[in-house]
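Removed from the display is one protein chain of the complex; every other protein chain stays in position.
We just call them A, B and C in the order they show up, numbering each chain from 1.
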Amino acid sequence: MIKAGIVGGTGYTGVELLRLLALHPAVELAVITSRGEKGRRVSELFPNLRGRVDLAFVEPDNAVLKGCDVVFFATPNGTAMKSAAALLKAGVKIIDLAADFRLRRAEDWEQWYGMPHACPELLVEAVYGLPEVNRAAIRAARLIANPGCYPTAVQLGFLPLLEAGVVDPHSLIADAKSGVSGAGRKAEVGILLCEAGDNFKAYGVPAHRHLPEIRQGLTTVAGRLVDLVFVPHLTPMIRGIHATLYATLTDPDVDLQALFERRYAGEPFVDVLPPKSHPETRSVRGANQCRLAVHRPQNGKTVVVLSVIDNLVKGAAGQAVQNMNLMFGLPETAGLEQIALLP
Amino acid sequence: MIKAGIVGGTGYTGVELLRLLALHPAVELAVITSRGEKGRRVSELFPNLRGRVDLAFVEPDNAVLKGCDVVFFATPNGTAMKSAAALLKAGVKIIDLAADFRLRRAEDWEQWYGMPHACPELLVEAVYGLPEVNRAAIRAARLIANPGCYPTAVQLGFLPLLEAGVVDPHSLIADAKSGVSGAGRKAEVGILLCEAGDNFKAYGVPAHRHLPEIRQGLTTVAGRLVDLVFVPHLTPMIRGIHATLYATLTDPDVDLQALFERRYAGEPFVDVLPPKSHPETRSVRGANQCRLAVHRPQNGKTVVVLSVIDNLVKGAAGQAVQNMNLMFGLPETAGLEQIALLP
Amino acid sequence: MIKAGIVGGTGYTGVELLRLLALHPAVELAVITSRGEKGRRVSELFPNLRGRVDLAFVEPDNAVLKGCDVVFFATPNGTAMKSAAALLKAGVKIIDLAADFRLRRAEDWEQWYGMPHACPELLVEAVYGLPEVNRAAIRAARLIANPGCYPTAVQLGFLPLLEAGVVDPHSLIADAKSGVSGAGRKAEVGILLCEAGDNFKAYGVPAHRHLPEIRQGLTTVAGRLVDLVFVPHLTPMIRGIHATLYATLTDPDVDLQALFERRYAGEPFVDVLPPKSHPETRSVRGANQCRLAVHRPQNGKTVVVLSVIDNLVKGAAGQAVQNMNLMFGLPETAGLEQIALLP
Partner (left out) sequence: MIKAGIVGGTGYTGVELLRLLALHPAVELAVITSRGEKGRRVSELFPNLRGRVDLAFVEPDNAVLKGCDVVFFATPNGTAMKSAAALLKAGVKIIDLAADFRLRRAEDWEQWYGMPHACPELLVEAVYGLPEVNRAAIRAARLIANPGCYPTAVQLGFLPLLEAGVVDPHSLIADAKSGVSGAGRKAEVGILLCEAGDNFKAYGVPAHRHLPEIRQGLTTVAGRLVDLVFVPHLTPMIRGIHATLYATLTDPDVDLQALFERRYAGEPFVDVLPPKSHPETRSVRGANQCRLAVHRPQNGKTVVVLSVIDNLVKGAAGQAVQNMNLMFGLPETAGLEQIALLP
């Protein structure tokens, strides 16, 4: 059994990791930390785990974490980078669900996240944990930067187009809509039911931290600089991201449906829908799945890709488990067979 | 492997059965019927099942169903009773998720459901599928009347009090609140998002069909006639029932918390919360679980029980699978280990 | 024009007061205070008021408030009592939307609200602002204790029964359900969309601060001590309270429908629905209205009253304006003609 630790398990990615790992056939939940909830039973904070997870939160402590085979950081940005070197040295593998290792250049990180990076030397080693792009590297990695939720939905949608070179890389628009759990479990007025409920709005249009992450990933697969307009929105639901992606076709004869189906043929967690489909976020609620549809309205010059994920699963905890499976040589789908909850 | 058939799988209990049975370790989904959707792939109607359930709907046909070991009826009331005798004769076990076999007396059924009963002779044999009351009988049964959603939540809450004889059986009030999926997947104006959303109302106060079912069950465990006021409400969420139960104590010295914990000590799917708790419906979302809390406000004469279930799981499909497990000698929890989805 | 001030206008009762007063034909909005938002334009915090309310928040200051004819306190409990004496002395009328003057006995207040009362001598003078009970006294009052939201819905539902003496005053149960705005505009995890959305739960079953207020009001109209079990619930919607009320009939021959219709015949803001009705909270969304229906299920001994209000209007700001109208000799309905927003 793989001994797993979770640092900072009081947020939504934390409880989601617990839900998935508690039923994972090859994992033993060894330790979960939280400074604020130290001593409290996990199932008291998250009543869905009563009778299933019999742990209590403990103070974060590298000595304890070093006894784990893998440690997941479900912490705010800037936390994992402080412990990573010590844990790696002790032979512990790390999967960071925050942003600490997502940007390759420390100066980019410092600009977008507003603090100096604590271990820039590890940025070279860290592998960006998008298995559909980096599977081999993930298998060999000690340190995974688990992608953001928007970046997962947006990159999986644009990938086939950019790899095939059939769109203008300077024409990309990502109009993305997220459920409110993407904002985390924080005491903030803006995400109260009475503020975010029965309401729809864009936010972060001037700049959002997921922009450089997406741009970096798309630039890599395109093999040249891409230009991206990224507009995130808050939609009044709990889970789910819907990314509506636009790009200008440079090859008017490409068979888009075939291109997408071919690209994702072997992928266990990416599902290309039939032509003229409209994926729904609820079709992936609670499941480690991305569903895609590709359109070319009025047979014009613009391709439209619709991409949905559950932000807490394929956009966070599920993808982290998928990465863990790869790192430990387990079947990639182990512990990730949940079927989406519908309705 | 147990060959399972589903009759009428286009509603919410149908898709929930599919979700549970598709991952059940001892079940093979053999057939699913629907007159209206004949020929259509199940995963086209329910996109969460893409890649997981590879069946298409077929016309209902007893010849085909007779090849099953068990048939679930996820049909409107009045359907199962027409095929039950033939299937039982062919050695098929039946679990009816509708109301056809819930009331013991045919005349009650006819009064409340407004049609003659097609096989009143089977009412004697049918076992009411509430495992916490009828476990032994369910193990031996060929024909199960799977309880209604409200009746499950209400009976599990009142049971310990009535069995122990510590409340006045003429003082029972069940104020119950249901998510909208309890009304089914039907094209009706009243359950549109714009009618039922951001809205709360009672309904069926003069009379609701679950009243005689609850009264019959409680009368049986009390060993004497009970009197019940039952007021159902529609609450703007998808899944979940919250029953708030009131009764007048006749024994002021009873330790209510101990009584409830003792009664449900061995039950895998009933969870008694610590004193002063308030169970949330989301703590059972997608899980085959009932969570209960018992209160005595101001140490007065009234006991208040709070009972939550997911109406589609412990209130329908999950309980049906639990019954199937018992009928086929499987571990009672097989295929029912899902952890509730929170948030 | 009546010069009106609002103290503490950054919560939901504050913005609702602004919405109503901005269109009131006889009111001039003179001042609105907030320590935290000092200097900020009101319409920046509440974008629905852009172009309609041209005020900025100012520091609370009695000197400024003394220039008003009436001051509304939309503040946390314990605030109004500190300024009331000074303002009254200056000839300003006061309507407190918090609880400071709701309980007649200072010791009750101190027990339930956990702090000493700053001006117990004013408790005698304060008039409980439920116009359907205290209209004449309100007209003559200088200081109004505006009722709580639950107390308004519950008292209006029980009133006709207790005044007529047709129910056992020791049998009262109020099972109440509130939209989340009842909890205010506060940065708290429990009322996040991802916590309170798609979820239903009871809270405060052991004790809730509205219990003594309701009990005091009902005891007064009954002319004898009443016994009440009060169970509040949180329902996943923004506005609205639905109170489901139970009492044991002592007069089996009373015509309940006629009793309710007669009691509220002249009331502009209480609407008795026809027999067998189920009022919906959305039928009063945004309107200063209470809608009631009365039932006697199975012609039994229990009467069931269904009572709905918008907790922010008839349960707070609308009732406050209604009280102001009475205090200043205006038509009681002035500025309160809004029709509920449906859907």
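By our rule, contacts are C-beta pairs under 8 Å (C-beta built on N, C-alpha and C of every residue); 3 or more make two chains touch, one makes a residue touch a chain.
Everything quoted here is computed from the prediction, not taken from an experiment.
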{"item": "Residue touching the undisplayed chain, where the options are A:I173, A:V221 or A:A334", "value": "A:I173"}
{"item": "Touching residue (missing chain; options B:E28, B:E188 or B:E337)", "value": "B:E188"}
{"item": "Per the touch definition above, residue among B:D69, B:E132, B:D175 or B:D198 touching the missing chain", "value": "B:D198"}
{"item": "In chain A, positions touching the absent partner", "value": "173, 175, 177, 179, 194-195, 197-203, 205-207, 227, 229-231, 233, 235-240, 242, 244, 246, 276, 278-282, 285, 295, 297-298, 300, 302, 304, 306, 308, 343"}
{"item": "On chain B, residues whose C-beta touches the chain left out of the figure", "value": "12, 180-181, 185-189, 191-198, 236-238"}
{"item": "Residues in chain C touching the chain absent from view", "value": "12, 15, 19, 22-23, 46-52, 181, 185, 197-198, 238-239, 271, 273, 279-280, 282-287, 291, 337-343"}
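The rule is simple: only the chains that are shown with their structure count from here on.
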{"item": "Chain B against chain A, contact positions shared by both copies (same if over half, else different)", "value": "same"}
{"item": "Between chain A and chain C, centroid-to-centroid distance (C-alpha), Å", "value": "45"}
{"item": "Rounded Å distance between chain A and chain B, as computed from the means of their C-alpha atoms", "value": "36"}
{"item": "Chain C residues counted as touching two or more neighbouring chains", "value": "194-195, 197-198, 236-238"}
